[in-house]
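Dropping a structure here in structure tokens format, bear with me for questions.
All protein chains of the complex are present and in place, except for one that has been dropped.
Per-chain residue numbering starts at 1, and chain names A, B and C are given in the order in which the chains are listed.
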Amino acid sequence: MQTDTATKTTAEQRRAFYERMAPHHLAPLWEVLRGLITPEPRSDCRAALWRYDEVRPFLLESAEIISAREAERRVLVLENPGLPGQSRITTSLYAGLQLIMPGEVAPAHRHAQSALRFIVEGSGGFTAVDGEKTYMSPGDFVITPSWTWHDHGHEGEGPMIWLDGLDIPLVRALDCSFAEGYGEAAHPLTRPAGDSLARFGSGLLPVDYEPVSRTSPVFNYPYSRTREALEVMRRSKEWDPCHGLKVQYVNPASGDYAMPTIGAFMQLLPRGFGSEPYRSTDATVYSVVEGSGRTMIGEEILAWGPRDILVVPSWTRHWHQADTDAVLFSFSDRPVQKKLGLWREDRGNH
Amino acid sequence: MQTDTATKTTAEQRRAFYERMAPHHLAPLWEVLRGLITPEPRSDCRAALWRYDEVRPFLLESAEIISAREAERRVLVLENPGLPGQSRITTSLYAGLQLIMPGEVAPAHRHAQSALRFIVEGSGGFTAVDGEKTYMSPGDFVITPSWTWHDHGHEGEGPMIWLDGLDIPLVRALDCSFAEGYGEAAHPLTRPAGDSLARFGSGLLPVDYEPVSRTSPVFNYPYSRTREALEVMRRSKEWDPCHGLKVQYVNPASGDYAMPTIGAFMQLLPRGFGSEPYRSTDATVYSVVEGSGRTMIGEEILAWGPRDILVVPSWTRHWHQADTDAVLFSFSDRPVQKKLGLWREDRGNH
Amino acid sequence: MQTDTATKTTAEQRRAFYERMAPHHLAPLWEVLRGLITPEPRSDCRAALWRYDEVRPFLLESAEIISAREAERRVLVLENPGLPGQSRITTSLYAGLQLIMPGEVAPAHRHAQSALRFIVEGSGGFTAVDGEKTYMSPGDFVITPSWTWHDHGHEGEGPMIWLDGLDIPLVRALDCSFAEGYGEAAHPLTRPAGDSLARFGSGLLPVDYEPVSRTSPVFNYPYSRTREALEVMRRSKEWDPCHGLKVQYVNPASGDYAMPTIGAFMQLLPRGFGSEPYRSTDATVYSVVEGSGRTMIGEEILAWGPRDILVVPSWTRHWHQADTDAVLFSFSDRPVQKKLGLWREDRGNH
Partner (left out) sequence: MQTDTATKTTAEQRRAFYERMAPHHLAPLWEVLRGLITPEPRSDCRAALWRYDEVRPFLLESAEIISAREAERRVLVLENPGLPGQSRITTSLYAGLQLIMPGEVAPAHRHAQSALRFIVEGSGGFTAVDGEKTYMSPGDFVITPSWTWHDHGHEGEGPMIWLDGLDIPLVRALDCSFAEGYGEAAHPLTRPAGDSLARFGSGLLPVDYEPVSRTSPVFNYPYSRTREALEVMRRSKEWDPCHGLKVQYVNPASGDYAMPTIGAFMQLLPRGFGSEPYRSTDATVYSVVEGSGRTMIGEEILAWGPRDILVVPSWTRHWHQADTDAVLFSFSDRPVQKKLGLWREDRGNH
């Protein structure tokens, strides 16, 4: 019987066969199948924490090393310890801390990659997107949509620092990167500051509005507003056992995530809250806005305070403890996984 | 030839034929076709204006005639002059002015019909929807979604008056009315006031939120916020020739209209603005919030001031002149027409 | 107390008050509220049956009375017995039986109203829609979308008869009728017959296709294909207790109903099947394709055979018995009610 014959081949016979076909760009699936299609998510991405007081001195030192203009973007990439040299914080996402000093300019460019900025320190800095400027304060969530001109500047005092999150590895996996420089430091301004927030972020849309993109037309979600909303919501005392009080930023023109490739979230853990274990398939980057506590990720305990950044890998059970009222910003590729029917979550310890 | 024969039948022969088949519930289309499928919209709906200073005394007098509790809802229906006795302001929509006096209660009920309230006068009144109370101020846009328990009350001083807009005639055309009383004056409160606006109206949604209805989960769009947004938007000096600066209320969970059957709009006409003619197939009810001016509707000139209400019939060319900065609220069945692929508009005089 | 005072007013006082305000186009809601917002659907629409052998002679006689060209459309309207003189079979829909004789032409026109044709008798007749002709056979479901040019002709022998279903009353309720004649009998043909079915109805769409309307680009759903599909499906022996085996026609470019305003359905009841009671808010018109049986509608029993037409009013409990294998076509305004969040159904007798 054929099956019997087949299984009697020796390892050498097989190897010889593989070598003969390799020049034809053919390879035996059965030798790699288990590694390609794993029973559960299994990447090299690891849990990690960046303490802000450790990272900040390097960031400030970088201002001595290179100007924002020369660097184009003066950013220290947060490299996942399990993915060194790959400019990735998870398998699909990039993160870095960007610094801009008073008077500096990060010149105008655009790219297919979508970017979020989560402001960590400073005031007086601004991002201009497609002709509208927005000034940034800590806790603000700012978007530069795919293929929109954007530049950054700083009209205030002291360092201006934010967390950048981009979908660079995902765009690379899809092989569809595009980029171009504007040629000048700043793209011309065509709208007054605050216009997009008023126009799209007030429960209203322009009459008979048709969206031109999948990204939110609101490009700054100010922390003052987000924080106030959380305070109102906490009055109803509905705490999710895994998340405390957790919300996601949305595109008011669609009700979908604010960005098509990156989901962004804000979460309030009240003082003394200890969450139940949780895991989901979207590896997640956290930025601590307020408070302190710790997150248990598998066997690891990561203690955090304000401005620290941590990453939780895909499908890794984790839970939080808050010593004080804590506010955590986070982002992941959840919108992609949901759109593709791939996202899973798992609550508790079962 | 058959065709010739046919056309030679006399009017009497035809009438006799029609009479013979009538008992069989059959009727000749060709005798009514032109009236059923008209070249352009052609209903009995007419342009009309209700001056607030004329209507208000009747409304206050109604408080002497009947209590809110006895009336269930103490409302004077705004009947379109072309559709008397039909409780319709347009062919598809109902409008009325509702009065509630201090200490009164309009008892809890629910119905398939969706309702909007546009607040005209007073303070201290509230609407409670599905267990959450919202206090209402002039210019606020408040929704009671289909089949949600709601009641109204008044904890302040003086009369509380608002414009009700409902889809009663449309629901009748579809023959799908449902209603029930709650049995007690008020449905129990289960959420703090302001919860829904914070939770759904701040650029955020609860994590992994799935809408349970097509109506906005925000049920009060405060005028303070709408008005401020209009002021910010006007800085960009983009005036639509027909509409000035016009926005629509949206459901932040979908980007669609705030209500599935009624579209609601707010519009700023700057002092001295004269619009170009415009018409669309959605007959529209206007409520003047601020300012004065006039609207030319076909051959008619309707001069308006604060709190006046006017109606523009379907497909009737009209244009506005504003003597002062003017703010107009309006509503129509536009979402229905758009969803069904029936809506048309026409700009200018061609 | 105010409430007491109010309720002491006499009926005469109230009537006098109503008369004073009537000229101002104001009316008291409380006198009509119960009739406007009813606890359950409550229209004058009634159950009815049109026996084909009773109706057919009138239809044939109409060919002696008027030509298709003179009539524009030679149709006997099926008037709901509860809605006489209103050209309505339900509150929102129109139905009629159309006859075209060999060599006749129903000239090209278009209108905002959407139409379905369900073919009852004859062969060799055709409908042309936007430049493509389709020949029609009994059981075929043919669509003329809103605002598309269409004409009918007959190249075969004998009478060609079909059931027309249109959304005329709904379009009237929305006051957005438009119509125009083409000026010539037939609109020019620009595509070979069968093109749209091949292009859109084969599990394929043109590459990067973007729909231009909400109506299905397939405009003939042939009975041969529908019937064969039902036979394959019946092998899995899954019978819905209320519906037997029931499917709906879909727009392959959206998965939605084939028409935005009218849902169309086909249903197989196997010999001896007796359904459980069912009701829904969409009053429904049935056309019997094959078989015989009866439908109990409230207190009435309507016995039917091939080509008979019956109507079930909104929210009226009904159930079917099939003496033979029976195939029923049906249509209603369900897509409208679903889009607006108004549709309800109720299974069984609870």
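Here is the rule we use: a contact is a pair of C-beta atoms (placed from the backbone, for glycine too) under 8 Å apart; a residue touches a chain by one contact, two chains touch by 3 or more.
Given the structure is predicted, the values throughout are model-derived calculations rather than measurements.
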| item | value |
| --- | --- |
| Chains on display which the left-out chain touches in the complete complex | A, C |
| Candidate in contact with the missing chain, chosen from C:L59, C:V75, C:A253 or C:L310 | C:A253 |
| Footprint left on chain A by the chain that the document does not show | 2-3, 5-7, 9, 13-14, 17, 20-21, 24-30, 32-33, 36-43, 45, 48, 50, 54-55, 58, 61-67, 69-81, 84-85, 87, 90-92, 94, 96, 101, 103-104, 111-113, 146, 168-180, 213-215, 260-261, 281-283, 313-315, 333, 336-337, 339-344 |
| In chain C, positions touching the absent partner | 191-192, 194-195, 197-199, 201-209, 211, 218, 221, 225-226, 228-230, 232-233, 235-236, 240, 243, 246-255, 258, 265-266 |
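To be clear about the criterion, only the chains that are shown with their structure count from here on.
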| item | value |
| --- | --- |
| Topology of the chain contact graph, where touching chains are joined (line, ring, star, complete, other) | line |
| Centre-of-Cα separation between chain C and chain A, whole angstrom | 51 |
| Gap in Å, rounded to a whole number, between the CA centres of chain B and chain A | 43 |
| Residues within chain B bordering two or more other chains | none |
